[in-house]
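Only one protein chain is missing from this complex, and each of the others stays in its spot.
Just so it is clear, A and B label the chains in written order, and each chain counts residues from 1 on its own.
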Amino acid sequence: MPDTRHRLPVVQPDAEPGTPGRRQFLASAARLSTGALAFFAFERAEAGSNPAPAAKRSSGEYNWDEHRWTYLIDTTKCIGCGSCVRACKAENGVPDGFYRTWVERYVVGTEKSFVDSPEGGLNGFPSVQVDFHASKAFFVPKMCNHCAATPCTQVCPVGASYRTKDGVVLVDGKRCIGCAYCVQACPFGSRFLSPVTHTAEKCTWCYHRITKGLRPACVEVCPTQTRLFGDMKREDDPVRKIIETERVEILQAHLLTEPQCYYLHLDKEVR
Amino acid sequence: MPEITGFSFPNDIHVWWSLMIVMYPYITGFVAGAFIVTSLYHLFGRKEFKPIARLAMATSFAFLLVAALPLQLHLGHPERGPMVMVTPHFTSAMAGFGILYSGYLVVLLLEVWFVWRSEIIARARRSRGFMRGLYKALALWTYDTSPEALEIDHKAITLLAGIGLPMACMLHGYVGFIFGAIKANPWWSTPLMPVIFLMSAAVSGIALLIVLFQAVSKLNRRQADQACVSALARWLWFFLIITITLELLEIVVMAYERSEPWIIISELITTRLQFSYVTMQMIVGGLIPLILLGVVVLMNRYLHPRVRNALSTSAAVLCLFQVFSMRWNIVIGGQLLSKSLRGLRSPYEPEVFGREGIIAAIALFLAPFVILFVFDRLLGTQPAEEEPAGHGDEPGSRAPAGTSTVTL
Partner (left out) sequence: MEHARHVFRVALLLIAGLAVVSIGRTLLVPPSFGLYGPYRHDNVAEQMKVREPAHAGPAACGECHEKEFKKRASGKHKAVSCEVCHAPKAFHVRADGSMEAMPIDRSYTLCARCHRKIPGRPAKFPQVVLEQHLNGPPEGEACLQCHDAHSPAM
């Protein structure tokens, strides 16, 4: 009886080369996999054996170990002029219809409230009539809160979004795949997918300015001292002093994202 | 520009996760659901599913091959899509996709190979020329069909089904986790989400197989095996009850607790999602199939095969709509409400053309059936014969004796 386990019944003559025995197979398999594993392990060791010294300079003279940036907003001072929104747009080339920072207006009565943010406040706010008696009204500037326990970097599938040591949450535009998971995960609506780059974008606290000793553009132009930028690691920083000694609030505190934008005199109506 | 009622955060008015992200869980739902059915035979040995065990496995495989496409079509940078497997950030559920998908693909590929191996060898023996070379390559150039080898195959199949079932469940469950773990969105954030997705996947898989079974039987001019049809109807009814219960439970608990998000969510359901949620998901897709299937199951003994077929197939078709509405309501519904909890945007209208459009979605849904057709031509999706050697290539031309599973 012809052995049909390793050959088909011959209709056309088939020349089957000898198949390797089991021992040889195991040997070559072992060699292959060890080689692959060794290569892989070597790569990882290379990356891990070069831990940067504690005071590593990220670039030039800026050392991110020396700073922990923070932001303070006093909502009693905001006049809703929208200069911050315009400055951010000019400074960062923000696409139309999207906002790295914006201003909201709250017109509040005892039973009802009205909230608006026409074009994010880019061209200021129009007059408005409400159908209830409004007892108070105020403006609330908003932007990315650069949370310390942020859900947006947690959900990035490729590690394109991250938080620097000086406390700024950034997006690596070359790595982002444009899945928009971070946009969904942000409780504050700070993120968007740029129609130009098709990657996620948001406020960066003007990282290209603050690492040169400048202030973010929005802080630079605010005419009423509503927006203040500070450094929690600087001894005599006035913003740090306010945050440490006065009553400050954060947005959506119950979500425990630990926002680093602090607000003075927030109202219960603000989300 | 969408119309907004109330107040939405300025960046919050866009629907980022489009029709493609509705299609993705829909398709992986079929993968998981069909695999559950085939495992009922291959892993749990339930003989009544033998007539469709192979068809179910082929269906799961066909849908799996297409599953990554909706994601690639959606990405802002599709060329960077594989980066999810190069630098996966494992705190993100989405990063699990690379490993889960490729792992499950390997497991299913292996299981398909082991199940169809003797069929491949038989076809290799019968073929000539190019097809013969193809079948030989598919058999990996060993042709052992002795009882001992088949016994090893059987063990391998059981093992792979045992590994594959949790993997298939995770492949779909992680999608539920992607939504359920977003604390920022109150419509999505619930621990029930992965379970709802998985139960819903089982519904879609079984429903699809009921429809496919009827279609394939009609094409082969045979009546569908009634024991199999009533078993499928029974399991569909079971999973549908669980799914609807969980979906309703979520709403009922939210309404009862009346936390802040409930105000905007109740407005979402009663205005923007009234047709897709209340009408399609709950009534047309939920209540009516529950009744139809209830009749099929509880009155099984008294039903004429034609009635059983008609009732279970129409219930199955309605279930297919139900599962699609459910995916739509979760994915799109969650993006219609703003994180300000004060605003809703106008309903999302997907584009017709374009890579995230309706035509692309329909093409994605039809592609697995094309693959299934090729699969059937190449390997066949009929249940295994009792004897090792088959007669004739065409499933329709196979002699009824020894293969017919018609019961009257």
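Here is the rule we go by: a contact is a pair of C-beta atoms (placed from the backbone, for glycine too) under 8 Å apart; a residue touches a chain by one contact, two chains touch by 3 or more.
Given the structure is predicted, the values throughout are model-derived calculations rather than measurements.
K.L.:
Looking at the whole complex, which of A:Glu119, A:Asp172 or A:Asp231 touches the chain that is not displayed?
P.N.:
A:Asp172
K.L.:
Of the listed residues A:Tyr71, A:Trp102 or A:Phe138, which contacts the missing chain in the full complex?
P.N.:
Residue touching the chain left out of view: A:Phe138.
K.L.:
One chain isn't shown here. Among B:Ile4, B:Met131, B:Ala149 or B:Ala384, which residue touches it?
P.N.:
B:Ala149
K.L.:
By the contact definition given up top, give the residues of chain A that touch the hidden chain.
P.N.:
So the residues of chain A touching the unseen chain are 5-6, 19, 22, 25, 29, 32-33, 35-37, 39-40, 43, 47-48, 50, 52, 58-60, 62, 64, 76-77, 79-83, 87, 90-93, 105-107, 123-128, 130, 134, 137-139, 159-165, 170, 172, 174-175, 204, 206-209, 211-212, 214, 217, 220-221, 223-225.
K.L.:
Using the touch rule from the top, list residues of chain B that touch the missing partner.
P.N.:
Missing-chain contacts on chain B: residues 83, 85-87, 89, 91, 106, 110, 113, 117, 139-142, 144, 146, 148-149, 152, 156.
Basically, only the chains that are shown with their structure count from here on.
K.L.:
How big is the gap, in whole Å, between where the Cα atoms of chain A centre and where those of chain B centre?
P.N.:
The mean C-alpha positions of chain A and chain B differ by 34 Å.
K.L.:
State the interface residues of chain A toward chain B in the complex, per the touch definition above.
P.N.:
4-9, 11-12, 16, 19, 98-99, 102, 104, 114-117, 119-120, 142, 151, 154-159, 175-181, 183-193, 197-199, 255, 271
K.L.:
Considering the complex alone, what residue numbers of chain B touch chain A?
P.N.:
Result: residues 6-12, 14, 16-17, 71, 74-78, 80-81, 83-84, 86-89, 91-95, 97, 124-125, 128, 136, 141-146, 149, 178, 182-185, 334-335, 338-342 of chain B touch chain A.
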